[in-house]
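Report on one structure; see the data block that follows.
In this view, the complex is presented without one of its protein chains, the others remaining in place.
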Amino acid sequence: MKKQQNAIIELADISKIYYQKSQLFHTGAGDVVALKDINLTINKGEIFGLVGQSGSGKTTAGRLLVKLENPTRGEIYLKGAPVSGLKGRELKEYRKQVQMIFQDPYQSLNPHLSIAETVMEPLIVHGAGTRESRRQKVLDTLETTGLVPATDFYDRYPHRLSGGQRQRVAIARAIVLEPEFIVADEPSSMLDATIAIQLFQVLLNIRERLGMTFLFITHNLAAAKYLCDRIAVIQNGVIVETGHTRDVIDHPSHPYTKTLIASQPSFDICPIL
Amino acid sequence: MNRIVFISKKAVELFILFFLILTVLFFLFRLAPGDPVTRMVDPMLTPEDAAHIIEQMGLDKPLTTQYMIYVKNFFTGNFGFSFHYGEPVARVIMARLPCTLLLFTTSTLLAALAGVFLGKISAWKKGSRMDGVLSISALVCHTLFVPWFALMMLWMLGFQVGWFPLGGIISPELWIEDAPFGLKVLDVIHHMILPLLTLFIIHVGSYLLLMRSSMLSVLKEDYILTARAKGLTDRVIRNRHAAKNAALPVVTSVGLSLAFSINGGALTEQIFTWPGIGRELIFAVSNNDYPLAQGCFLLIAAVVLSANFIVDLLYAWLDPRIHY
Amino acid sequence: MALLTVDNLTVGYDSATGMTRAVDDVSFTIESGTSLGFVGESGCGKTTIGMALMGLLPDNARILHGNIILDDQNLIKISQEDFREIRGRKIAMIFQAAMNALNPVVRVGDQVAEMITTHQTAVSPVEISVKIEELFDLVGIPGDRINDYPHQYSGGMKQRAIIAMALACNPRLIIADEPTTALDVVVQDQILKEIIKIQNLLDTGFVFISHDIAVVARVCEKICVMYDGKIVETGTREEVFQAPVHPYTRQLLGSYLTLDNCNNIKVPYINSRLGQKGWEHGCALAPLCDNPMDKCDRLCPGWRQLSPTHGVRCFKKSTI
Partner (left out) sequence: MSYYFGFMHRFSSNWKIFIQNPLGKAGLALLSLFALMAVASFGLHLLGPMYDPMTGVDPVVSRSVGPSTSHWLGTDFIGRDILCQLLEGAKIAFIVGLASAFISIIIGTVVGMVSGYAGGIVDILLMRLADMVMVLPSLVILLIIAALFGQLNIWMIVFLIAILRWPAVARVIRSQTLSLKQRPFIEASRVAGASDIRIIFKHIMPNVLPLAFLYMTFRVTSAILVEASLSFLGFGDPGQISWGMMLQWVWSSGHMFQAPYWLLPPGICISLLTLSFYMVGRAMDEVLDPRLRREGQ
């Protein structure tokens, strides 16, 4: 596997604490430490997996990266430039380069907007292209995500689409600006297994064709093994193990990783498959 | 500890709210066109008496001082003198308060109990003929125009059939004579039935509708399915699992719908000449008895706010999930 | 005599466009002490089967056809009240804990006790509390948590409490509908171990409903694969997993990611059509099949029995 050793995203000593509100005196008792001193480097062109159970802080990490929230401590770098203080124009510029795919395809599309409007929104917001070129761009992007023929989907509303199709629309919205980096937050956890595997194929295709970098957040170790070049295992806000996927899974060193591997579902499959 | 914090927070909130209302009222009285002095001092008084009241209320002093005196007077229970009665406002409204509380709490409690019960039945039998009849009648009750309905009750049950007296709280002869206590109570009840029935019918509809919709959404919850899967009888599912949860939001809305109830209460008192605060307020406003109007208004505000406070406490006590 | 026999069960839902069949001509049997798993993707009708067995179908659903016979008693024919007596006592259900399956304002212990008091009138309060402690011990909940409210429980503990509730009256048949979905893998693993332990301990029949074939593979001896309301393949665990015949079964197995098979995953044919095809005109799976025959688009394939335990709904003869 070809690997370029240039970092696109770096997390340096990132901590995120949710302070307990509505207390008369702040005791710190109810505070939740979602992330504690996280250090990660994600290289250009790779799919990096962040594996953990619910409540481990993996989703928080993704939200920090797309700046839906800000870290309590630490700094995030995009291609070496710190992103903490970004506002206005600069923030908008950042959003052009970092996008997100959300977990629940039934919630991530506005029911009142057509597929075209949904996918076109980033283009409109960033003032990209003309009316005609935007239309063409949307159609092309829908094709890329496997919604063919794209014209069938263009004017539809989400309620007519299946979960897998909705998630492809969400992917199209994320890649339409051709960002450098995409956070995929459990994109397949709400989908049936056969649909999920198709979705992974779409992500791999996109990486192949557009050279994007992904952070793939998942609770499913097998999916991480299938997709990711490198993974990090996160438990209670702390990264317990990181490395090349195969190394981590075949030779886990941390006890938590071992438990995780031991609990993975498996069955004996017929030899002919 | 948490519970105490929660209660004191609510109490502080309540106090601030009341203070705001007090302040707004003060400025309204000073901002309205015309001379504030003539509004606060009975035009029929002798100049010496008038000067005394002006002195007492600080009406000749700057606005800030007036405000201080106003607040101080309020907390010492000095609401000024009613023009009409020539008595301290506090004494007038305190004499009216029991009548209002008697009518109002009885009708609200009865209506809430009946409404919750009927709403429960109606939601449980959703789509049945009984549900149809109940919810349509509830809608009709809820949208009835109160004074008109009160007049109709008076006309039909009071005037035409003659079962009930046409107004007041007690017959004059019983009031004057040293009649036995039991007889007095019976007579008050006799006088109370019509206004009580009117308020009951008006309010029972809204409680029924609230309970019904709350119950319907609870019945869609998964734990109702669990309860059915356990083989529980319909009665247990309905009363123990559905109604208990469904009544919680109804409790909160009792507080919120109080404002609505007070409008109806004032109108009902007016028509049945029930000597309560609402009627006194309408009387004061009609006769430009400003100190009395102000006193009645503040009392009503205080009643509404404390009722909301009680509702908050009740809710906190009923729902184990509440975060203080 | 089998514990449960279901014959040609057909359940329809009233919808705006007419009657749609959620369960279509489904037959199966379960013996005491054995377990049967239903596996299929969302919307295949597996949950509807569970609800039909419990007699808890929603108002807009109707059993159009078929029999459900439990211990010589046809559940289709009995009255509502008789069915209520059976629910909880003879058939119990384990719901998904991620659902709001426990009443938030009633203590967990009381919710389990209620199950016992409903079906066994002659038990003293002491006996009940002893029984509840036993049950909570069996499913692994500490005894001091009995009087907590559900919101004080974690997801895994809620699931354990729901299992305890199902076991309370020693039912003959337990239906588990996605009991581990939405739980973390580690907790899911613990709960499954708990269920297997209970299976070995008791002489109860289990019906397992899951979208996750790995879960079904772990706990069930017999497996039914469903698609769009029909069973497309049924057999013992070994038959279905070692020698699957139906292309859909093979697709399900082939695309399931485990740590061991990441290199030889078969990506199913991507079908971007809107909506499902249905069984009226040929095989519902024809659009998803990698190698359909001509008649697949015209005729609905019938049921073929390959061995006493193994059957399939497909025209294709060969296994490859």
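Labels A, B and C are assigned to the chains in the order they are written; within every chain, residues are numbered from 1.
The working rule: a residue touches a chain if its C-beta (ideal position, glycine included) is under 8 Å from a C-beta of that chain, and two chains touch if they have at least 3 such contacts.
Source: prediction; values computed, not measured.
Among the chains on display, the ones the left-out chain touches in the entire complex are A, B. Within the full complex, the residue among B:38, B:65, B:105 or B:263 touching the omitted chain is B:263.
Shown as candidates are A:170, A:184, A:199 or A:217; the residue that touches the absent chain is A:170. Among B:65, B:217 or B:239, only B:217 touches the chain left out of the display. Only one residue in the set B:7, B:139 or B:188 touches the chain that does not appear here, and it is B:139.
Listed here are the chain A residues that touch the chain not shown: 66-68, 91-92, 95-96, 98-100, 102-104, 107-114, 116-117, 121-122, 125-126, 155, 157, 170, 173, 177. By the touch criterion stated above, the residues of chain B touching the omitted chain are 13, 17, 20-21, 25, 28-29, 32-33, 39, 139-140, 142-149, 151-152, 154-155, 159, 213-214, 217, 220, 249, 255-256, 258-260, 262-263, 266-267, 270-271, 278, 281-282, 284-286, 288, 290, 293-294, 297, 300-301, 304-305, 308.
Please note the rule applied: only the chains that are shown with their structure count from here on.
Put simply, the chain farthest from chain C by mean CA position is B. Rounded to a whole number, the gap between the C-alpha centres of chain A and chain B is 55 angstrom.
Note: centroid distance chain A to chain C, computed from Cα atoms, is 33 Å. On the side of chain A, the complex with chain C involves touching residues 53-54, 146-148, 152, 156, 160-163, 165, 192-198, 201, 219-223, 225-226, 249, 259-273.
Of all residues in chain B, only 221-223, 225-233, 236, 240-241, 244-245, 248, 318-321 touch chain C in the complex they form.
Residue ranges on chain C touching chain A, taken from their complex, read 41-42, 184-186, 188-189, 211-215, 217-218, 241-244, 250-262, 264-268, 270, 272, 274, 319-320.
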